[in-house]
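Here the complex is missing a single protein chain, while all its other protein chains stay put.
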Amino acid sequence: MHVVDAEAAEPDGLRLRIPEPKARPGDKPVFRDLLIDRAGEVRRPPIDVRPADIVDLGAEMIRVLDIHGDAVGPWAGTLDAEQLRRGLRDMLTVRIFDARMLQAHRQGNTSFYMQSLGEEAVACAHRRALRPDDMCFPTYRQQGLLIAADYPLVTMINQIYSNSHDPLKGRQLPVMYSSRDAGFFSISGNLGTQFVQAVGWAMASALRTDTRIASGWIGDGATAESDFHSAMVFASTYHAPVILNIVNNQWAISTFQGFARGDSPTFATRGHGFGIASLRVDGNDYLAVHAVSSWAAARARANHGPTLVEWVTYRVGAHSTSDDPSAYRPQEEPFTWPLGDPIDRLKNHLIRIGEWSDEQHQQCVAEVEATVREAASEAERFGTLRSEHSSPASMFDDVYATLPDHLRRQREQAGF
Amino acid sequence: MHVVDAEAAEPDGLRLRIPEPKARPGDKPVFRDLLIDRAGEVRRPPIDVRPADIVDLGAEMIRVLDIHGDAVGPWAGTLDAEQLRRGLRDMLTVRIFDARMLQAHRQGNTSFYMQSLGEEAVACAHRRALRPDDMCFPTYRQQGLLIAADYPLVTMINQIYSNSHDPLKGRQLPVMYSSRDAGFFSISGNLGTQFVQAVGWAMASALRTDTRIASGWIGDGATAESDFHSAMVFASTYHAPVILNIVNNQWAISTFQGFARGDSPTFATRGHGFGIASLRVDGNDYLAVHAVSSWAAARARANHGPTLVEWVTYRVGAHSTSDDPSAYRPQEEPFTWPLGDPIDRLKNHLIRIGEWSDEQHQQCVAEVEATVREAASEAERFGTLRSEHSSPASMFDDVYATLPDHLRRQREQAGF
Amino acid sequence: MTRMTMVEAIRDAHTVAMERDDRVVVFGQDVGYFGGVFRCTQGLQKRFGKHRCFDTPINESGIVGVAIGMGAYGLRPCVEIQFADYVYPAYDQIVSEAARLRHRSAGDFTAPLTIRMPTGGGIFGGQTHSQSPESLFTHVAGLKTVIPSNPHDAKGLLIASIEDDDPVIFLEPKRLYNGPFDGHHERPIVPWSAHPLGEVPDGHYTVPLGSARVHRAGGDLTVLTYGTMVHVAEAAAAESGIDAEIIDLRSLVPLDLDTITTSVRKTGRCVVAHEATLTSGFGAELCAVVQEHVLSSLEAPIARVAGWDTPYPHAHEWNYFPGPARLGAAMRATMAYR
Partner (left out) sequence: MTRMTMVEAIRDAHTVAMERDDRVVVFGQDVGYFGGVFRCTQGLQKRFGKHRCFDTPINESGIVGVAIGMGAYGLRPCVEIQFADYVYPAYDQIVSEAARLRHRSAGDFTAPLTIRMPTGGGIFGGQTHSQSPESLFTHVAGLKTVIPSNPHDAKGLLIASIEDDDPVIFLEPKRLYNGPFDGHHERPIVPWSAHPLGEVPDGHYTVPLGSARVHRAGGDLTVLTYGTMVHVAEAAAAESGIDAEIIDLRSLVPLDLDTITTSVRKTGRCVVAHEATLTSGFGAELCAVVQEHVLSSLEAPIARVAGWDTPYPHAHEWNYFPGPARLGAAMRATMAYR
């Protein structure tokens, strides 16, 4: 009788747990909790695997590149040397582009910028694993999706500068690109909303017996938003052909990932309660990202349903140009990140397999730098935030398909 | 090279899956998919168990009463005969109360009613496992929480009739009770909102080093709502002392539970992605409900964190007095429900252990009927929807703590 | 022409739109197999298959969110929110996403959705089955907000909304589903079959968004209103003997300013009526617009008759509802003003 009450040795009272990161400014960085498998160790299931049969993978970490720079294990072999070199160039382009845009921000050419330093592999490799007409629903940190889709850098910069050639006509915050042709859905400032929209796009594709799939993106912090749940519920219920990507870069502005993750060991496990195939991957390993993205895309396209992927990476830079991470995390933390740098790792691999050299690398960097520089100069000719823009009258366009009377009156009042 | 693409034998095109229940009107009811364990088979972990160590329990079903009516296994033994008889009376009261109120609705004494026919064990046994000052955040189908808290039936009916003694002054839809004293949070018409509020209440209790815990309630259909996610995230992150109850009664109005559950085998598994201890229980087994509720309450009170429980039951009646289930499910479905009737099962158990008889049962039914009848007549003396109400002027009260000027003007305009 | 209830007219509009354009898909809670709790989508799944009309999980935000994704793909979703009172979980997807997608992407992506929802009180629904949230949408640039008062307009407006390239909030006064309710809850129910506006043309037609309708011509005073209150205004005019010109706005955004100003210029007096709570209701916008454009014609302050600034109460529904007595009193006071 009353077994339970006897068993419950009651404490003095309840106590709320407020999560704390392992290290704060001044502390030594610690990554003790990070679950890492050795490269090549995690199995590669068939694409029609039942989600229940790979539940263990949610707590493991798929990796291809080992410490020597070799590609090992069942996930290796999706890319030839040419593709690997292209991947390296994609990532270098993102990194050099980011650096140039940060400089442009300091110079006042734009009001704002968000870099993806350290996370380049995720978006770059993923995009190359999709088909051109698949549709991504990105956040603000997936510039790699555009760059790996060979989207013109100058058009990106035009948007960042809000200049006279900005395809978004100066309306959007810098980096909030949109390009239907490049399979890149219009970025929203509101976290999370795109995740369920990606599911809707995928549902539409399936409703039309199309072959295109969707790929939705969300940050570790933003998984806490309700739209994450909506996306999971609808993807699970309708078996939508979508890849649901969580970019776990460890931080959400000043808040460490423990606030969103809570008591679950990984973000990938969030998929288990929905019967969605869930994988956790070394996001700084270009080969692993490409292999898993290809797997998930093939799975979706073959009508085996959605895949949730946690890409484990690290936000090396500040959250945005408005942020200073030294206020909330150890300054050395980025440099002790155990998964290394994605560019270095792919470069080392290419060298190790004899398909690259330091000289080639230097030359490639120089070429990319020149390309980015030229794109920036070209964009500057069309103006910057401080100079030329699209006509302010255009502000009244596209609110509706056709200008309604009340907006026509307002536009007149505004002097246009 | 390109392993994945080769592997993906592409179909003619994608196809969206729209879930379908196994049976529709005219079909024979089927419950093939229902995962049921034999009574006594599922283990009873210690209350401080790590959620990861009981992941298997999310797909099993904790049951105590076997087909003979014996209480078996590790979850048996939390209740003595006196408590069991009280439980039986609680459930009978709910059932007879519901029947009386449906009749009152037909007579026009109220505009609306929602019964909990077939689900009585869940709320009744749960409430008896809590302490009086714990706080429940119910939905509209947990009248058992009030009845098992010995809340006056006449006050419930006053609310249902919106009469002059309605504690909610005619403001709320019938059955949307509120009683702080009975540990019963004000019911909202909006599905799901209370689930995260329960977590907040529990967090507050822990912030104040109190010993009271919260118990949140949600239907199978409403788990699809975003507030479910919010509740899970906050409970997981702050380790809140809360029991999160999902009443899976198989239907959400006309929509079968497959729409909310999607590809996950059970609702209990939804907890796994959050590292929350998750149990699945025969909700028509009073002893199992009581045992698991006691376990979860003890766990929360001892600061071991939240528990998610899926109570598997069946909505025998219509969704509400506005609904007719014969339009969307086989009419025989309620009668083929494999987990039986909670009242019959507890009655049989009591008889089997020699603590009850058919005569006592009949007498008990007669007593409860009399009690309910008297309560209804007493309430009728205070009016019904068609007769006496609280003053309409009271509509302007409690919008704010004190009446602001603009509402004072409106009240005057209304003639009060 | 066929005599129809408003529910039948809405069903018919769906059918016409789905037949003409296979990109039109219809979904929402209980709308598929069952046909909706008010039966507005009954028969669609049977007729068009479950890939054109289907049930959804109970998640309003998800319903609108996936509809936006489908719209971006190229479909034209028409979704149902079971009650307008339950639209708030979807508010972010509507306001931050659907409303702004065309603008923020400079036309690269659009959200041609129709979001239908039963609105208004009068069915003893209490505070969560009675609300009129229209002004929470009219404030949002990029949305259109439509509300019919009869079967004829319901069909024409719904077809126009589904065919419209922008997101449309389509509010259905639930108390009008089965008859032209004029606020006299104590009287027997009048069916649409007995009302001229229950005559609904067969097949395809549209009522353009942004065109008001003069429901009753009159010279004494203008009543600006929409939805259920159109019929209440008619009753109030009849009972007060005031020769009111009753304008059924039909579409709040875009607004038919010409019809409004022409009428008020003629009558010199104006009453605005809606069921929604008074403060910051759409009536405020109407007052602002009328005084801005025709102040010099105004012989009396514009009176607002609206729901009180309280939640919609259950038992005191008829004390809350701005019925013909209250509207008539405001009309008389406005006529008496010197």
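Quick notes
In order of appearance the chains are A, B and C, and numbering begins at 1 in each one.
FYI, a contact is a pair of C-beta atoms (placed from the backbone, for glycine too) under 8 Å apart; a residue touches a chain by one contact, two chains touch by 3 or more.
On a predicted model such as this, the values are computed, not experimentally measured, just so you know.
Seen in the complete assembly, the chain not on display touches A, B, C.
Only one residue in the set B:60, B:98, B:119 or B:227 touches the chain that does not appear here, and it is B:227.
Across B:128, B:141 or B:169, the single residue that touches the chain missing here is B:169.
Touch with the chain that is not drawn comes from one residue among A:221, A:271, A:306 or A:342, which is A:221.
The residue from B:75, B:112 or B:201 that touches the chain not shown here is B:201. Where subunit B meets the chain that is not shown, the touching residues are 135, 137, 167-169, 171-172, 176, 178-180, 185-186, 188-190, 193, 196-205, 207-208, 214, 226-227, 229-231, 233-234, 237, 397-401, 404-406. Mapped onto subunit C, the interface with the missing chain covers residues 61, 85, 88-89, 91-92, 95-96, 100, 103-104, 127-128, 135-136, 138-142, 253, 276-277, 279-285, 287-288, 291-293, 295, 298, 300-304, 308-311. Although one chain is not drawn, its touching partners on subunit A can still be listed: residues 16, 18, 20, 24, 111-112, 162, 166, 170-174, 176, 188-192, 221-222, 224-227, 252-255, 259-260, 262, 322, 327-328, 385, 389-390, 392, 395-396, 399, 406-407, 410, 414.
Here is the rule we go by: only the chains that are shown with their structure count from here on.
Multi-chain contact residues of subunit C, defined as those touching 2 or more other chains: 51, 56-57, 59, 61-62, 89. With touch defined as above, residues shared between interfaces to two or more other chains in subunit B number as follows: 16, 18, 224, 226-227, 259-260, 262.
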